[in-house]
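Only one protein chain is missing; all other protein chains are in place.
Let's look at chain A:
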């Protein structure tokens, strides 16, 4: 019999608990990276894991991201389920060759003989007043690489459920953790029942237009919908949860139900995930659309310094302005 328990956890705490539960259940799960041992990670996501599971299960490495990811590839080849932490989004780039040339391709290169069950955790995106190289939205690089799965939780419950699913998955997962949501809390019911990787969810019902968001922009979209409701407009909010695989079915059903959509994403718009969403939804739902799909994204600029970052981040007003532009007068 399963005992149901409720805990109010922040996203950071939920991720920590997911790691702890996965490591307790499966002795092949190992966690490593920079400062993840005694310190518990710069965001404390690995807090207490070395103390609980020992130095062989959660350990610090030399400061070399390619080496970290490359070593994880080898350990995954040899029966382990490594979870590695890239300290910040922009510090993951030295590992890019390993991720693109090996992590993503090993299963395909070997006709499925060598699987790489591994998770690359990346604290990502902005909104925390971080200095340069600490706030990149790097999802498009990964999403553009066949063989990777890319997920971005927006809530503590999803953080827990998606990380457990990612660790259990037979294929590699890029796990993007929105830094600015680390401290947001919610009541989570354990055991967590949540759809797996590749499933989007409608976070808020609405009938006039659909806001499509993922990771750090989900709370922005929800807030925008709340404000819009007060102004008499009913906005639906879809949280992608998973960028790859992409849940066309849920997203398209949502857009068809309203006929209008705005994609809200923090990363630069050009050639970004937001552009892909607009393209694929338009290809599939053109006849149901009353207006072109609009995007509210970061500008096509290097991430700004802390005192200017509020210009870069999609905010409620910008989202509502885009909603206003959805050719309402013609309907």
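Going forward, a contact is a pair of C-beta atoms (placed from the backbone, for glycine too) under 8 Å apart; a residue touches a chain by one contact, two chains touch by 3 or more; residues count from 1.
We adopt the following convention: contacts and distances are computed from a predicted model.
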item	value
Protein name as given in UniProt for the chain not displayed, "non-specific serine/threonine protein kinase", "Pyruvate dehydrogenase E1 component, alpha subunit", "Cytochrome C Planctomycete-type domain-containing protein" or "ABC transporter ATP-binding protein"	"Pyruvate dehydrogenase E1 component, alpha subunit"
Per the touch definition above, residue among A:129, A:146, A:292 or A:305 touching the missing chain	A:146
Which residue of A:109, A:133 or A:310 touches the chain not shown here	A:109
Hidden partner chain, touching residue among A:64, A:205, A:271 or A:308	A:64
Sole residue of A:72, A:211, A:254 or A:296 that reaches the chain not shown, by the stated touch rule	A:72
Touching residues (missing chain, whole complex) on chain A	30, 56, 61-62, 64, 66-67, 69-80, 82, 94, 97-98, 101-102, 105-115, 146-147, 149, 170-171, 198, 244-246, 248-249
